[in-house]
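For this view, one protein chain was removed and the others were kept in their places.
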Amino acid sequence: MNAIEWYAMIGKTALVIGMLLMVAPVMNWIERRGAGLMQNRLGPNRVGPFGLFQTIADALKFLFKEDRILGHVNPFWYFIAPIVVLIPACMTFAVIPFASSITVDGTVIRMQAAELNVGFLYVFAIASLGVYGLIMGGWASNNKFALLGSLRSSSQMISYELSMGLSVIGLVMVFSSVDLMAITQGQGEALWQLGPLTIPKWGIFVQPIGFIIFLTAVFAETNRLPFDLPEGEPEIVGFHVEYGSMKFAVFMMGEYMNMAVASGLLASLYFGGWQLLPGMGWALGNLGLAGDAHEWARIGFEMLSFTLKLSFFMWFFVWVRWTLPRFRYDQLMDLGWKVLLPLSLANIVITGAMIYYGWV
Amino acid sequence: MELSPVFFYVFGALAIACALMVVLAKSPVTSAFSLILVFFAFAAIYAMLGAHLIAALQIIVYAGAIMVLFVFVIMLLDVTRDTGEAGKPHPILMALSVLAAMSLLAVFVWAFKNTGTPAILGPFTTEAITAAGGNTQVVSELMFSEYILPFELTSVLLLGAIIGTVAIAKRQMSAARKGGGK
Partner (left out) sequence: MLLKTKESLIRRMYLVDVAKGLAITIKNFFFAPKITIQYPEERRKYSDRFRGQHYIKATNGVENCTACMLCPTVCPAECIHIVAGERPDKEKYPVQFEIDILRCCFCGMCEEACPKDAIKLSTIYEMSTESRDVYDRSFLMEQRGNK
């Protein structure tokens, strides 16, 4: 590895980690303001401009609270559980590409923190470890309700992991790769030409059923409403009853990071990832740049495009949260096993037939 | 991709330490969680050897699915401590088992020291795999062409196991219904 590769790697890692650490406070603010505005209130708007520093104030409050370790818990696992939730959440974003590649002094730099040819299998592998944090937290709390909560949440996550994995298979068949970079690149091609309008080969146009299954499963995986039975902060006793102060906040941070990863996956699998949004290509062409400047402008536009798509899905999580009521647990399991799983299997068969007849 | 020795020793030491924890830990839950770490360390070593697919599958299948089941069972059965009702085994038995383990280790060490270079390299060297488009590509191509029959047979085997489980559960359920019938 030469110097440029080292710098690029450090830069990319710093970007991804920084983004993920920023996600929790910003999303917390967006969620609360969004909740307020949707419920005809204003939401927190006092601390700092538009209440932006509210989350910082909250974090400070959490830090200065007494960090209690209760007498009846198993101290080691109790302490380690929030970390086990947080670390996989940090790791998974590594394979999501946030722009295409750029050539600097003959070295091709792919804008992706880790280049693995297993692609999103890595995401599934690491994300499946997140469930241990919940199990550990519930078990170490040494509390019946926490244990039941952790059982509930882990069985939910395992059930929906199945349909989430299967729903992407169709996409893998279409683009014949599991590498997110290759999938995103494949989505740049044109699918149909409707007069002047070019419909790109985005995942959502190729795999609409797969998209809906994946979206639903992702909501269950990240424990967001309407499937937030693991937590259900106001009503249901979840796995983190015995947690307080910063440890509880770390669980919440893990949730927001998982949301960011899920949004990144949704954007790059089904919405063309860093592929430019309509109009951006025209804007880039009219900037009148050439050579390196043009390349860097392209990277900038691609990152902007990816960020916009990611932000939309982050917002979508919030939007859905304040729209839909929570599912009952048996409804949740029915939906997962009796609807989404057969549907995703059918989707694979249909996609196979479509590829065989050359429709996609 | 060459194996970086530093990381190899780090993950190797982690694997050995966690494997010892699996055997020596008092609480079964600690054992189970340590076993997950062992799998994780193995996956890291596979990944350093360039076998990313095996690493990912190792984590998905073993750490992500099988161990969750283990942990569930341990937690639900509430095996707290000291499951061995009979207490410690007989000292002679312990000495014998330690001796057996040591001799096995000695055989391994002797075998690895004295058999010279490992077997002849097959066609799947790291370079060949990278040229063919990464090992996900290579494994899937092989699995769906040359090894399609064993692959399908394995899935039939698993299906048989599932049906068998359901059948046993059904029989017990109907027996229970008959036994406690009103």
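By letter and in written order, the chains are A and B; residue numbering begins at 1 in each of them.
Assume contacts are C-beta pairs under 8 Å (C-beta built on N, C-alpha and C of every residue); 3 or more make two chains touch, one makes a residue touch a chain.
Small disclaimer: the values here were computed from a predicted structure and weren't measured.
Taking the full assembly into account, the omitted chain touches A. Interface note for the absent chain: among A:R41, A:K61, A:K144 or A:K338, the touching residue is A:R41.
Within the whole complex, the absent chain has one touching residue among A:F79, A:F205, A:W319 or A:W337, and that is A:W319.
Contact residues of chain A toward the unshown chain are 34, 36-42, 212, 319-320, 322-324.
The rule is simple: only the chains that are shown with their structure count from here on.
Computed from the mean C-alpha positions, the centre of chain A lies at a distance of 29 Å from the centre of chain B. Looking at the complex, you find that chain B touches chain A at residues 29-30, 33, 36, 40, 43, 52-53, 55-57, 59-60, 63-65, 68, 71-72, 75-76, 133-137. Against chain B, the residues of chain A that register as touching in their complex are 77, 116-119, 121-122, 124-126, 128-129, 131-132, 135-136, 139, 147, 151, 154, 158, 161, 178-179.
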